[in-house]
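Take a look at chain A:
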Amino acid sequence: MTAILDVRDVKKSFGGITAVNGVSFDVQEGEILGLIGPNGCGKSTLFNCILGQLVPSAGEVRVDGKLVTGQRPSELNRLGVSRTFQLLQVFPKLSVRDNLILAGQEHRGSMLSRLLGPSDAGLTTTADQMIGFFKLEHLANEPAGGLSCGQQKLLDAAMAFMGGPRLVLLDEPAGGVNPTMLGDLKERLIAINRERRATFVVIEHNMEFVMSLCSRVMVMAEGKVLAIGKPDEIRANPAVIEAYLGH
Partner candidate 1 sequence: MSKHNRLLLVALSIIVVAGLIIIPMNFNRYGLYILSQWAVMTIAAMGLNLTLGYAGQVSLAQGAFVGIGAYGAAILTTHGWPLIAALGLVIVICFVVGWLLGYPALRVQHHYLAFVTLAFSTLMFLVFRNESWLTNGIYGISNIPRPEVFGFPTRKPLPFYYLCLGSLGLVTLAMWWLIRSPWGRAFMALRENPIRAQSLGIDTRRYTLMAFAIGSVLGGIAGVLYAPLTQYVDPVPFNLQLSLDLLMMVIVGGSGFMLGPFLGAMIAVLLPEWLRFAEGYYLMLYAAAVIVLLIYSPSGILGILDRYLSSRRTQAASALRAAAQSKLEAAQ
Partner candidate 2 sequence: QSGAPIKIANVAELSGGGATVGNNWKNGIDLAVEEINAKGGILGRKIEVSHADSQSNPGVARAQVQKALDGEPYVLLGPGYSGSVKVTAPLAAEAGITQIMGGEAAELTQAGNKFLFRTSFGQQSSMPKVAKYINDELKAKSVAVVWVNNDFGRGGRDVITKEFNRLGIKVAADLSTEAGQADFAADVSKIKAAAPDAVFIYVNEEESARILKEIKRQGVTAPLIGETTLVGQKVIELAGDAANGARGHVGLTTDAPVEAVKAFRDRFVKKYNYVPDHNGLKGYLAIYMVKATTEKMGKVDSKAFADTLHGLTIKTSTEPNILMDVTFDQNGDIDRQGFLVEVVEGKQVVKQVLPKLN
């Protein structure tokens, strides 16, 4: 069985600074991989390299065994790979509902049918379900820019799921989200993972969340992989404790 995501020896440097320094790992279909590491160790940069937002200085990225290094983010998204962002990334002047429809529309029909077909690409129901789940009903018609930080974070996550992706890379989805809602989010992720065999890679600093969600955890430090293993092993790894977790 080939891995759904296979990263080989990816490097990325900016001028003299090497942010990602030869990272290799793979993710099997249906897995939930956690990605942790101290601030500035290169996690987000690694995501950006995988997803085509940045072109890696070296190395290869494969999705389903197909080489995708250097492909544009939109092309990757069409392959069923979607993501969320660490910093808030919504469409501030569009309504919450339009944000969600937008997130799914390119996965429906052809370019032409999207011009001639219904204006919501048949996504209003799906979008409203998402809105309901994240308790944003009263804001559905409000511009997304007016949401609170935590709400925008949730909207960002919701957008990542609108296209029915097979692989989702989440960059700190829990940051600023209320713990109760976070519990719901975790349940939801697990449900999607079970039902649709969707695969997740999650960057997160919230250990409780990572350790209870992920089947495997990878630790990065200074642009390299420090350790990779089951949550319990990682929690007990002295190197990880020293570099990242603290006492």
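If you want to know what made the cut, all candidates are chains of the complex that A comes from, given by their letters.
FYI, a residue touches a chain if its C-beta (ideal position, glycine included) is under 8 Å from a C-beta of that chain, and two chains touch if they have at least 3 such contacts; residues count from 1.
These numbers were taken from a predicted model, which means no experiment stands behind them.
Put simply, of 1 or 2, the chain that touches chain A in this complex is 1. Residues 51, 53, 72-74, 77-78, 82-83, 85, 89-94, 98, 101-103, 105-108, 111, 114-117, 119-121, 137-139, 141-143, 159, 162-163 of chain A are the ones that touch candidate 1 when the two sit in their complex.
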